[in-house]
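In this view, the complex is presented without one of its protein chains, the others remaining in place.
On to chain A.
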């Protein structure tokens, strides 16, 4: 009996704007000038937040912080497509996605400043708390999607994670569940190519991460993660598919972590400076500026004005964060359970008395 081929697969890649700001008009998502400018502002706001967070960390005003520098397009572009009531399960480096979804900026400073109260998502938003343990939130997204389907809700669920998470068992268990049950979930990986000091080639033998979805029976697509419109378009399509019963999608946003893993890391120990320099040329903000300039939506003066506005918004967030009185010691007991046990009540008393 001759050997035969049972299956062949291919992986799509999407890029809409090139590095010079030229766009493939056929692929451009239908966004108004105002929406394009809003996207630009959110990119700028994310970068401004990030710079300020790094400065605050150096001054000892917040704790260890993971920079999002270089990943702004992957975050803003994807979150811009998500509806306010949809369920989102972030990892820990999604500050830009969170602002875009409307999460209060001062609360993020508060959280990274060591105050858990910053993780209380405002009512009416279904954003799960930041997940520090890598990839373990992916089954929650699958579960919420299963619940949405059980309830007959036409809603979608989004989970964010990084390239390192694709090595974790929970990634595979969640993908398998999503595939088997055709769940309305969109998995968004910001492949920033470094999991602390481990480069992608040492993380996986797959040439793309997107192809991992194929093994679980659903689509995976790689998008240029520094192209905000490509990320937006891919996410919007995946969400529409999810909402209409078409099942899960995996979007690999190929991007780059320009900064250290966190403020406690020194990437120069393991990462060649030429590589960082090459990616600097592919800056997601620069690319979008060039695109907007070509369409008459951007000039230096406008950029300076927006920059001032972003600085003002971040100033205000820092002011609000630092004006919040520190949490009371008893606060550590406040939400351990719906009710405290008699032991916990006594311990609370001890903690607050000493």
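Keep this in mind: a residue touches a chain if its C-beta (ideal position, glycine included) is under 8 Å from a C-beta of that chain, and two chains touch if they have at least 3 such contacts; residues count from 1.
As a working rule, contacts and distances are computed from a predicted model.
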Options "Hydrogenase", "2-oxoisovalerate dehydrogenase", "cytochrome-c oxidase" or "Ion-translocating oxidoreductase complex subunit A": UniProt name of the undisplayed chain: "2-oxoisovalerate dehydrogenase"
Selected from A:44, A:91, A:174 or A:292 as touching the chain missing from the view: A:174
Given A:12, A:58, A:84 or A:120, the one touching the chain that is not displayed: A:120
Touch criterion as defined above, residue of A:133, A:268 or A:299 at the omitted chain: A:133
Touching the absent chain when the full complex is considered, from A:4, A:32, A:150 or A:353: A:150
Chain A, residues in touch with the chain not shown (by the definition above): 87, 89, 116-117, 119-121, 123, 128-129, 133, 136-151, 157, 169-170, 173-174, 176-177, 180, 334-338, 341-344
